[in-house]
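The other protein chains are all here in position, but one chain of the complex has been omitted.
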């Protein structure tokens, strides 16, 4: 029995609110139950030094948690003077995932920065961030096409992510904090619209997982991502 | 004529939304027009090392802007590895302002951290932060009294803040970004419920201000703070 | 009764010693009683990256305290690896104050750095720094005009600063450390030769100040600045 | 055809040299072809602050590359003043992997630090590091048992790791640098002696991988780990 | 011929001014010609963590140059966020040199920090710093003995330092900036009152020095230190 009463293959309520803030080229509030992540896509007409003059663009991610997005307050990374290893890992994951759906040459010498800031955390912030960042990026690309700043849309695929894990001996979909903090195995899965894998990061906490458990987890993730993609498409049609 | 069409002594629409997030002891979204600051009050049962064992508490402020809260994206302070001088100045101001209304002995050996994070910026973020932080702090103190963790409420006064300035030769109240970026003088005023001054920080940008202009600015601020305090009280009665 | 026996409107002995060190374009030892600040103006033929190619110059301030300028030794900021929030606040104040008297276009693409290093502290270091920095800047500009490196003097005004505060219930001028450390209100006032305000930073420590107290403090500051400006002019005539 | 001429399921020559250096409690040179990683296990009688007084121990990993272990020199992280996101990711992976085989209570209040320093890199440094770190940790634990410092061996399992990936359309085992730098998919797999998974980290570079490809990669990894474990056991029997 | 017209074995005018500032337990302005270093000795009743509870004290040095103590302005180390290798080398040298004359057990659990801040530089700042720091330390120790805080003086020797070098083919004593910047060999020599060596740091810049040149340099240093020690003693008798 899951703490939330959900069935093993139930997602939490997932919601994408477009234009949550007004300055960014794309801005989305992504909610997975009580997890709320503000994702913005900012487009700048320059690329990192090592890419200059090649006509190609760049997509990168940044991630942060507001200090009291969590149950107990965690120190502000800006005040500590460095980003934690966990933050950097997630940032790299966001960037790689979104680049997998982007034709960087079609983007031209532009950088899109996907800022994913967690306003409230209840497990699964990184997969909510990736799923929301895809929507923010899509909105930004759509608008740059609409204003003819871009000739064609650099996005050639769809990206969504979800977490799966083994809780109390059972493989379950979309872990909330109560599950995540005591899960035996935790896996983040990023997929594309063809049902293929972009990233899989599985970690055994306490008990190693078997080949059979692995297969069940991937089944759950595949179904979850499919539902999330439908919700992404719905909000994208509305903007 | 002000860009927004407001009269010289008009505030923007000011709104405080209590319980905007759920983990903090106090949480408020403070809006001054398009400026939106999430203020949370986190209570921890420890004090900074230099205060230990004295039976007294501490109130401190932290401030941050989400990278794309602004018109053009600004770098993430956590990524740059340090907080700017402006951020530190604002943090110190928030902490001093709120301590001015708090009986630190009644707080006992606890630290209240007021995290003020700007989700969207349109001028006046520091005064919105202080005004919102007072509401978050009040909610937190009220709840600690309700659960008997505190015997009496450490707050002995009310705090609100507003910006005033000289725009296009005229003293005006509550500058938005369009005014702030071209104002000749900019002043942040923090006051208490008795109409006395807690902090006054005035800066001439371009033209020094006279004693008479100074007086008009303080009049505007006094009126503005009075209106903001009524709104603070309204939301505090509702929680 | 003030600890030093001074009347409420008495300045300490203020002294500006020109050419205290020999390498800088302008060098002044500013003394306000036992507070001694070495102010140097260094002129370099380059501007910060964001100003390049616009034909305009920049004036900036830096501030430091020698570790044992204070009653008890304070850690060296260079060793701790960062400047405190207080240091940055003061640096920004010095820079803004001096820019208010400078025609940056007349300066051409040059940066003047005003280094204000406290050799001995006894209260009021930031206002001594600003008052001394104006003298150092004036000497440097005068010499650049004398050597025809500059065609006309970029300084179009005079700047001085003084602290005022409420000590033991009474508004007083130019607080020393004994007063400053127990003052109820502390205010730093930067003015120009017309008696107008460049910066006002007032902080209530312990008790908020009324509009009437505010007025008295500004009167005291106005008189104090006027005396300091006469002393600045005297030393500037001698170089 | 692989650049090295190996078959798809061929490991490179894997070698573990025990006691490569003399000061550490356990010291191993792990070689996977031209990849050479020096792994040392250092035992200290203290634990991180957050674990003190609980009677339990800690196992952690650190990772570094000598600046010229790579084809072109990379900057020294100590000189740049921070560890890259990649380094931190690998360090966290090493620590988690080895803790999965250790009974931290049996370790008592001790920290074992597994330092994995790459002397020469030719692909697969992180999996070589994990496989070597297990041997270093085993030697250290064995010796602490021999001297009766520990009553029973805290290791309750065996850990090894290998990389797999899709190179030129074909799933292959143990990628060298020539393959790694142009692989379409790269996956690091950490397993235990029961053939269960401790960590799986798969990343699509350029082309997303299907469920079928995923299965083949896991088969290759399972075989590779099994061979590596036999080599680990051989060297452990000899010390 | 030396740029200053001095003979090869001439020191510049050396002067020690006691009590240059008033807060430190010992304070001295050390001048070697135009080189001016403010040396303060600060005594604190605590020792570094690794020395606690052993009843013994510590003597350490810190060094800094004011940004415009030099011919062209050098960046402020506090602003850059780290001390240069040169600064750290000099700090370590000051500390080691002064510890060589101090009985750390007689000091008890106290730390003496010798802050050496260069107000004006013209070559030989580190040897001026060491020679001045000895005077500051002596004054501080004398006063702690006078107030009975210390039972006996922990200083058991005298320390002074001077630079020597080969300029234009000739060994010379006490190089000023004009010589130092083009010297072929530069050597800093720290000695005690018995004419023995505490530290010798010789560096060939451009041409390696022979055994015979080495001997001449040590002769010059021995004579120079002897003169400096007489001046140290003179000022110490006067306080």
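For the reader, a short list of remarks on this structure follows.
Chains here go by letter, A, B, C, D and E, matching the order in which they are written, and residues are numbered from 1 within each.
Just so we're on the same page, a residue touches a chain if its C-beta (ideal position, glycine included) is under 8 Å from a C-beta of that chain, and two chains touch if they have at least 3 such contacts.
Computed from a predicted structure; not experimentally measured.
Shown chains touched by the hidden chain across the complete assembly: D, E. The residue touching the chain not shown here, chosen from E:21, E:42, E:91 or E:163, is E:91.
Of the candidate positions D:17, D:56 or D:70, contact with the hidden chain is made by D:70. Residue E:204 is the one among E:51, E:204 or E:236 that touches the chain missing from this view. Summary of contacts with the chain left out: across D:31, D:89 or D:115, the touching residue is D:115. Taking the whole complex into account, chain D touches the unshown chain at residues 21-24, 27, 34, 36, 38, 40, 42, 44, 62, 64, 66-73, 76-79, 81-83, 87, 113, 115, 117, 119-121. Considering the complete assembly, chain E touches the hidden chain via residues 82, 85-86, 88-89, 91-92, 96, 100, 187, 191-192, 194-204, 208-211, 214, 218.
Everything below uses one rule, namely that only the chains that are shown with their structure count from here on.
Without chain B, contacts among the remaining chains split them into A, D | C, E. With centres computed from Cα atoms alone, the innermost chain of the structure is B. Fitting chain B to chain D on CA positions gives a rotation angle of 120°, reported to the nearest 5. If you average the Cα atoms of chain A and of chain B, the two centres end up 32 Å apart.
Each of residues 81-82 in chain A touches at least two other chains. In this structure, the chains touch in the following pairs: A-B, A-D, B-C, C-E.
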